[in-house]
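The complex is shown incomplete by one protein chain, all other protein chains being positioned as in the whole.
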Amino acid sequence: MSKRTIVPIGPYHALQEEPEFFKLHVEGETVVHLDIELGYNHRGIEKLSESKDFEETVFLVERICGICSTSHPIACVQAVEDAGDICVPERALFIRSTVGELERIHSHLLWLGLAGHFLGFNTLWMWAWRFREDVLNILELVTGNRNHYGMMKPGGVRRDINDTDIPVIIKLLEGLKDPIAMFRDAVIEDPLVHARTRGIGVLTREKAIAYGALGPTARASGYDIDVRRDHPHAAYGMVDWDVITCGNGDVFDKAVVRILELFESIRIIEQCLNQLKTVTGPVDSDPRFVATGEGIGHYEAPRGEVFHYVRSDGSNRPVRHKVRAPSYMNVPTNRETVLGETIADATIILAAVDPCYCCTERMAVAVDSPGGRRLWGAQDLIRMSCEKTYELMDESGLRGPEPPPCAAAGQTRDSGR
Amino acid sequence: MTYTIDALTKSLNVFHLAGSACNNCDIEILDALTPKYDLERFGITLVGSIRHADVLLLSGIFNRKATVRLKELLVQAPKPYLVIAIGGCPATGLMFRDSYNFEAPPSIPIDAFIPGCPPKPEAIISGVVTVIGALREGAIVPGCLQEPEANPQPAPEAVT
Partner (left out) sequence: MKTRGSNSADTINRIRGALGEHLLNFEKKSGRRVYIDIAPETVLEASSLMFEETGARLQIATGIDTPAGIEVMYHWALDSEDCLVTIRATVAHEDPSLDSIATLCPAAEWIEREMWELLGIEFRDHPDLRHLLLDDNWPQGNYPLRKFPSGQEVIP
């Protein structure tokens, strides 16, 4: 029996959005157990929310996450509207869906780029982030800010979309279709991506249900849930789109689901914008108070369902505000998917649930080996992942005449990352 | 301009530490490195360890668990280094300062604050350029090199 060692990834998060501490228990190269430690990012937002009034609460939950920064507000205002029986004008619903889907496009492109980075596919990273800027430009046009849009409020939205802006947005969206098709081909038809992600980190449908997995993570496993369809809200019941599912639950399927969802998002936005040309009226019902009661709001964020529960006692502040982000349910599935895999693959598996690992990685990997103690950094883990890719390239004869040596790849674009 | 400052302000190696952030500042930092803004053309790169870094970028508030790690990191940082706080959180704590898990930050020699929630990549670039300019002109000295202020309280008398 080989010796069991613990490989700590983190705590200053490795591949994760939130600083999280993964302890990979390994025997040789094989991961046999995963222990996850949270808490480096706990800010006590649920408690803070009780000291803010309902409009400030929206502002607060927007700061939960910088990538889902309109998903939390949408879910929050829906919970307040459910609690207080507040009606929302139809035009506001279309604007909510528009902003929400724009955010999904930028979030999925962000994930796609970083997933490429972890596979040593840095071209994909730079291209994906370059076209993500175009989405941010649209968001800046619509909302006035690149992130943290400040669009939602109980009873509607804060800003209307100007009629003169709609053709501009549609034209910008049109320009995104070709790049997204390029990403689809670059990922789905690339033999190397197949070799690195097919059959890796499989989450079975049964495990997805048991862990309550959400969003693309669940849909890649054939667990067909999408809050936008199952519990219609905003404008999703009024436009035509499809839920994307796959069946294998591996890293490849998770990527495929996300890429194909980009096309659906563009479809939804185009329909919403066309509707905005005809649906006129106010965008805000301007509620004066929230009646006593309790309400639930949920919204399909890029990573899965965001859940908000609000209880009101008739005052202007929530008595209790519960927030559940999708990664809360998705991250524990790593305990199943990473088992039996190698350390080189763990990088992409831990990243595949898209826990918004947008921050740079800081990790120290200490392996107690009989020969002594060795420290690995994030760069080393990514280098290991890159090396595996290049080995596969050699085996399959895919490597070009002058392949970039892995060390160089590790020092040009991603030195130290 | 001393040799040290000259060396420090060229080709900055940046280490990025997100405390309990909402990640938005972190994305904007990465955005500044990707093709549209492409700070890497000026030799500004992210490094994986504080031991290789010239600049420490802070973002987000620091909660009780994170503060411990921040203190450990500052000890490891090679002098001279710059500390730049990105966003409003490290400066004031914003709306999180009343939280039960918020801990007042340790006294860090922060050289520059780049405000915004989040600051745009242009603002980050502008902030870094301003700091470099001020250092070269000698208008500021890196906070880590400044003499700690004399302790105003008298040293306790030796007990005999």
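Chains: A and B, in written order; residue numbering restarts at 1 for each.
Everything below uses one rule, namely that contacts are C-beta pairs under 8 Å (C-beta built on N, C-alpha and C of every residue); 3 or more make two chains touch, one makes a residue touch a chain.
Worth saying up front: this structure is predicted, and the values here are computed from it rather than measured.
*Asks:* Which one, A:Trp241, A:Tyr299 or A:Tyr390, makes contact with the chain that was left out?
*Replies:* Candidates A:Trp241, A:Tyr299 or A:Tyr390; residue touching the omitted chain: A:Trp241.
*Asks:* Where the complex has a chain not shown, which of A:Ile225, A:Ile266 or A:Val338 is the residue touching it?
*Replies:* The one listed residue touching the chain not shown is A:Ile225.
*Asks:* With the missing chain put back, one of A:Glu46, A:Asp190, A:Glu270 or A:Glu387 would touch it. Which one?
*Replies:* The single option touching the absent chain is A:Glu46.
*Asks:* Which parts of chain B face the unshown chain closely enough to count as touching?
*Replies:* For chain B, the residues touching the absent chain are 64-65, 100-101.
*Asks:* Mind listing the chain A residues that contact the chain we can't see here?
*Replies:* Touch with the absent chain occurs at residues 38-39, 42, 44, 46-47, 82, 209-212, 225, 229-232, 236-237, 239-242, 294, 296, 298, 305, 307, 309, 311, 319-320, 322, 324, 328-329, 332.
We take it that only the chains that are shown with their structure count from here on.
*Asks:* Measuring from the mean C-alpha position of chain A to the mean C-alpha position of chain B, what distance in angstrom results?
*Replies:* Here the centre of chain B sits 27 Å away from the centre of chain A.
*Asks:* Would you tell me which residues of chain B are touching chain A in their complex?
*Replies:* Against chain A, the touching part of chain B is residues 13, 15-18, 20-31, 34-36, 40, 45-49, 52, 60-61, 63, 65-66, 69, 94-96, 98-102, 117-118, 120.
*Asks:* Would you mind writing out the residues of chain A in touch with chain B in their complex?
*Replies:* 11-13, 17, 19, 39-45, 47-48, 51-52, 59-60, 63-67, 69, 110, 113, 125-126, 129-130, 133, 146-148, 356, 358-362, 377-379, 413, 415-417
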